[in-house]
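A single protein chain has been omitted from the complex, and every remaining protein chain is retained in its original position.
Our next item is chain A:
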Amino acid sequence: MSFEALLFQAVNGFASASGLFLVAAGLSIIFGVTRIVNMAHGSFYMLGLYLAVTLAPLLGEAFGGALGFWGGILGAALVTAALGALVEVVLLRRIYAAPELYQLLATFALLLIINDAALAFWGPEDILGPRAPGLSGSVEFLGRRLPDYDIFLALIGPVVLVALHMLLTRTRFGRLIRAATQDREMVAALGINEAVLFTAVFALGTGIAGFGGALQMAREPANLALDLSVLGDAFVVVVVGGMGSIRGAYLAALLVAEVKALCTALGLVELGGFTFNMSRLTLVAEFLVMAVVLVIRPHGLFGRPQPAQARRGEAEAPLVPLGRTGRLIALAVLVCFAAIPLFSAVASYAPVLALDMVIAALFAASLHLLMGPGGLASFGHAAYFGLGAYGTAYAATVLGLPTPLAFGVGMATAAAGAVLFGWFCVRLEGVYFAMLTLAFAQIVWSIAHQWEEVTGGSNGLFGVWPDPPFDSASGLYLAALGVTVLGLVLIRRLVFAPFGLALRAGRDSRLRAEALGIAVDRVRWLAFAIAGTLCGAAGGLFAFAKGSISPEAISVGRSIDGLVMVLLGGVHSLMGPLLGAGGLTLLQDMVMRESPYWRGLLGLIILLIVLIFPSGLAAGLRRKRGSAA
């Protein structure tokens, strides 16, 4: 590897950094003013690109190539900004006072809906845009050809950075944004029209994201996977740069992009007789940058310590262990589930569906341990599901281990991942925790997708069949039921043990818990590890149940399924997630399988839940019951 190659990649890194920065900057500005982390931010980037590749040829026909191309980019940015304003007025305005989790879910629902809308509008095929007129050539740089457009992109980032800086410091609108970021009540007290300010800020942020997406027109085709991949990257950038800091966002984008470029430039490296392909490390590089920065500066490069956020929504009622009736009901349900194989002659599908429900129950219950008693809403629980599933599948197929041992390997893999990632995540709270968990899940997904030698790439691993006696539908089902019941019992014991009490204490008041001598971070770390391990068990069962595992099964969609299960059932009850898991599994099986747009439908369901019960489902039901009485 030559110095020239390194320098060449460094310039490339600047070009990538600009794209990352545009998305992260918008996310940061919106969060600063509205305190909402816009999960659909990547969607606006994706929409920007789709709009650009659609508008550019149209405008090109009317006004000629150059005007078409640049007009297309500008038009795409303006249309995304307008769409952003529409979303703010129609949706976000209703949820500013809702609990954080609901805001995250509502914007995530938007992501699902926008993705399906794009699928309906533009179809599943990638769409290529025109090349940039006047910038389609390349310049000779250190003996290689550097595309003009990349140089242009490399410059755009700093230009937008300066423009945003001017906007924020020199204009009245900018001063209002900064004032609102620092003290929202003050702005309201000064008699400024908050509603207009919020709409404008959201339009600005989404417009910048759309602009960033549109600029990629000459570099990459518009495709439906962009929203999530960009979102994951943007979260990493924002966490590294420090939430709310524009400078931090640019520096972090540059850091991440340059480290990635460096890995690509290094290519194959020989070390002690082994050959490493460094370009494969680009995904891990992102993680490493984040890890190093967060260890040295827990709030990001330019971030400030997060103010303790007041908990919105009602305090949960004290948890009470099951009484006699409760135990009898639980036992009865268990007996019913255990008896399902007896009916397989009549309804052959029953054990298959019941197996799905049992796996979902363990998955949801493990997530609920974090969300409910822990108060930590993980948006990346699929990571541990995936680690468990891949660990099990790899051990069962490639290593040829017996079924129970392979399952153990899967759980151990998930545990290791949860211990590693958890160490970083538990330092953060609220939206920061949600963002970091999602970013980690994206990294796990990407590794599953790209580490072909081990994970089988996009095809995944096949032929993960259990040994006897687990090879029959009933055998596997009963084993899964046993594992799930053990997991649920463990979770219940934990929640009522001193550990669970301490976990709830840290959620209710971290300050008070620390003042009593409780090491809140350590308690949360252990909870994260246990939840991840149990989730890994669900993943292992899943691999055996399906006989295969692929990246698709561990995508962000699975994390969101978990969140919906927990919310449907009610986050304030230990039984809730089980009901939610059963309900959503049935719903997916019966209705959603029939339609290619079922993710969008799920999004609509989430939006309905959030809009009808803005303070939480459980609280909503309690209110209903209260008014009926």
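Quick note on the criterion: a contact is a pair of C-beta atoms (placed from the backbone, for glycine too) under 8 Å apart; a residue touches a chain by one contact, two chains touch by 3 or more; residues count from 1.
Keep in mind that, in the parts below, contacts and distances are computed from a predicted model.
A.B. asks: Leaving aside the chains you can see, what is the UniProt protein name of the one that's missing? Options: "Branched-chain amino acid transport system ATP-binding protein", "Iron-regulated ABC transporter membrane component SufB", "RNA polymerase sigma factor" or "Serine/threonine-protein kinase RsbT".
C.D. replies: "Branched-chain amino acid transport system ATP-binding protein"
A.B. asks: Can you tell me which of A:317, A:347, A:405 or A:486 touches the chain that was removed from the display?
C.D. replies: Missing-chain contact among the listed residues: A:317.
A.B. asks: Of A:223, A:450, A:472 or A:509, which one is in contact with the hidden chain?
C.D. replies: Candidates A:223, A:450, A:472 or A:509; residue touching the omitted chain: A:509.
A.B. asks: Out of A:222, A:237, A:494 or A:574, which touches the unshown chain?
C.D. replies: Answer from the full complex: A:494 touches the omitted chain.
A.B. asks: With the missing chain put back, one of A:77, A:387 or A:518 would touch it. Which one?
C.D. replies: A:518
A.B. asks: For chain A, which residues reach the chain that was dropped from this view?
C.D. replies: So the residues of chain A touching the missing chain come out as 314-319, 321, 493-494, 496-502, 504-505, 507-509, 511-520, 523, 526.
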